[in-house]
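Below is one structure, written out as structure tokens; comments come after it.
Here's a slice of the assembly, chains where they normally sit.
Which chain is which? They are A, B and C, in the order written, and residues in each are numbered from 1.
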Amino acid sequence: MESLICNGVTWINIEPPTEKETEYLAQKFPFHPLDLDDTLSRIQRPKIDEYKDYLFLVFNFPWYRKDDRVLASSQLSVFIGRDYIVTLHKGDLKPLVKLFRECQIDKESLKEYLGQGSSFLLYRILDRLVDYCLPILNKVGGNIEDVEDNIFSDRQQGAIREISRLRRDIIVFRRIIWPMRAVIGSLEPRVRRFTGKDLEVYFGDTVDHVDKIWDGLDEYKEIIEGLSDTYNSLVSNRTNEVVRTLTIIATILLPVTVIASIYGMNIPLPFQDSDHSLLFVFLIMLAVIGGILFFLRRLRVI
Amino acid sequence: MESLICNGVTWINIEPPTEKETEYLAQKFPFHPLDLDDTLSRIQRPKIDEYKDYLFLVFNFPWYRKDDRVLASSQLSVFIGRDYIVTLHKGDLKPLVKLFRECQIDKESLKEYLGQGSSFLLYRILDRLVDYCLPILNKVGGNIEDVEDNIFSDRQQGAIREISRLRRDIIVFRRIIWPMRAVIGSLEPRVRRFTGKDLEVYFGDTVDHVDKIWDGLDEYKEIIEGLSDTYNSLVSNRTNEVVRTLTIIATILLPVTVIASIYGMNIPLPFQDSDHSLLFVFLIMLAVIGGILFFLRRLRVI
Amino acid sequence: MESLICNGVTWINIEPPTEKETEYLAQKFPFHPLDLDDTLSRIQRPKIDEYKDYLFLVFNFPWYRKDDRVLASSQLSVFIGRDYIVTLHKGDLKPLVKLFRECQIDKESLKEYLGQGSSFLLYRILDRLVDYCLPILNKVGGNIEDVEDNIFSDRQQGAIREISRLRRDIIVFRRIIWPMRAVIGSLEPRVRRFTGKDLEVYFGDTVDHVDKIWDGLDEYKEIIEGLSDTYNSLVSNRTNEVVRTLTIIATILLPVTVIASIYGMNIPLPFQDSDHSLLFVFLIMLAVIGGILFFLRRLRVI
């Protein structure tokens, strides 16, 4: 637990929250026990709980888990009152960690961020975290384009696995962003009372960014589904090509074997003793092959 | 039929309800005959029927049927008045059974649960039952991850069956949770009159939990559909690989057979009596194989 | 055309309606010509047409057409006024036919159904017809379970046909129920004026049943779509298994044929005259088979 003070505004950052910290908060602040429980429990839904003296906010933000390369959701709980803000998170959200360090080290930043009241600080924190979603979104977009290029040039199982992983990441990302739109959209009128200033332009800007991320995810979802279909079509088509090739090869080679086998039988055969027996046999083979190819073409198989 | 009394609040628990019990209730309480019928009939939809003196509530909760490993729905009917609560169910809902036993044995619990009025007892019952959905949801999530790992490593029919079962469980689970959201969401203002106390925070917390379960189910539904697609892509791809391998093997071995058959014919053949006849035959074979492989590569089949 | 009278309420049942009957109704009642046309025309949409003296109602109910085992829709037109109810249908709706017979034969039933006014009679008719949908729904559910068991045990074309038929039945059933929900849901306040009594509990109960049927159909729709996917996955998987088996058999038998063909050539061959020539040939065969199997396993094809 670390804290910063500037212009009468306190920012307490708890990373990660444990029972010890929530007990401390329970003593110092008038927070509802259910809310303190929520900061400790497994991932909650984003929400705004409004009380007389403070707001309790829960947000989820995406981050890339390095060890298994999977997009995961990390919870940020915020208590905001007139002269304080308490942020509780597991330390996975780099932009927030960086912002707090910045304010610790640099007096200028401290004044810029905390000096305009708790609501403005909340806006700065959310803005940073929402903006951090954009590089993640762009990485997803870049991966989609890689897959798109790959499936038309190459046929390894890697593409399926990559499509499956991207699909899952997009599903998880959408589940994170979707409930956050409503929460951030309805935040401004509720935090205004702590500042008195009109922050609508600022929070409106953040809502625009969230909407843009949502639009991008929607587009990527449709594109990845289309790519999955395209991949399947390509595989079907390739199987078709291969089977047709096999059929053509079999059609040409089998009759030769058949005629050769017949002439390998240990029984008397016509033209066997002729001087041109080999030529004669080859002519029979060509006739049979030609007949079958003609037949296949008429059936439009090859 | 068993009952508990504490601070003037009576909790009657009927497990399972039969006509005998409903007749008893009809005599003692002013319940509408249609409602008493509903407690006996096959699974009803969740609903709130409001009367002057009491509320009739129907809920459905999920449980895992052990014998066929299938997620099923179990009905809980509740009559709630100012000073009583009547719960009717088939005994499948373990958390409710356990809660009632707890209150029977332990005076402390009895006081804690019944002592704050019938509405609060209703909240405690619902909270327990909704929380019980979470481990079921997590089990579904765990099974999905197992399937995800399996389909990339292994090719047995087991994966299809498992995907099909998970899909069905998720469909059934969603059908149970969906109508319950509306019912639990609109419950608080209607039960307030029995207690007078503001229970909004508590019921709001339960609604949050139901919403979270719904979100999780939505996510799982999309993931399992994606996995089903991925599995199909993998199978298509494997079939493609196998057919291509078969084609390559056939392409290499068939020409050898063909040339060997030709040299097995009982007719005079060129080079037959040469000292290097075998070498000569092998060269022809290599030439034919090479020609076909070159041709296939140009067609981009292999 | 038959009619029943009791307590001043007349029930006219027309089965099936023809122009003769509609002309008779036009003379006796103040019905709008467009409505009388609707009773004769092909299946209409469910609707309520409100007039000063009467309501004109159209409903569609499902029934199983025996001859082609297909779920079809049958129209019921109802004119309801203060002291009369006119039902027009083709006689496909058994519960309605039975109800009318019951009232003809049994004085008790007649009094019970007609004695409480035309609105209550309407409720009883609708309740019977809606309840009749439940066994149809259960039959669909049972058929789905049969298909589910079949596709994992057996591979005949029957399953496809059965899935296709169930899908169609569910589509038709949903189209019948969907518009009826709105009509039945808005019926109670409009018929109240003919009776004066509050029938909200009764019509509410019917709406609950319709909603339950709708929920069930929704669930079945998702399940049958899932089963269709599962079936396709199973077929793909089986094809994959078969092709792999074919490849393995070809891989083992073709090299044997190839070596044997080579030793069948009419040219001098190495070891041909050795005492252990056969053993030697078998060793070559085993070496070639082993090499190809090793190669396939490395490619992860088998």
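In the analysis below, a residue touches a chain if its C-beta (ideal position, glycine included) is under 8 Å from a C-beta of that chain, and two chains touch if they have at least 3 such contacts.
Quick caveat: nothing in here was measured; it's all calculated off a predicted structure.
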item	value
Copy number across the full structure, from 3 displayed chains	5
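Here is the rule we go by: only the chains that are shown with their structure count from here on.
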item	value
Rigid-body rotation angle, chain C and chain B, from Cα fit (steps of 5°)	70
Approximate Å spacing (C-alpha centroids) for the pair chain B, chain C	23
Multi-chain contact residues (two or more partners), chain B	232, 236, 239, 243, 246, 250, 254, 257, 261, 264-266, 269
Touch list for chain B against partner chain C, complex	32, 34, 44-45, 47, 49, 155, 157, 160-161, 163-164, 167-168, 171-172, 175, 179, 228, 231-232, 235-236, 238-239, 241-243, 245-246, 249-250, 253-254, 256-257, 260-261, 263-266, 269, 271-273, 277-278, 281
Complex contacts: residues of chain B adjacent to chain A	152, 201-202, 204-205, 208, 211-212, 215, 218-219, 222-223, 226-227, 229-230, 232-234, 236-237, 239-240, 243-244, 246-247, 250-251, 254-255, 257-258, 261-262, 264-270, 292, 296, 299, 301
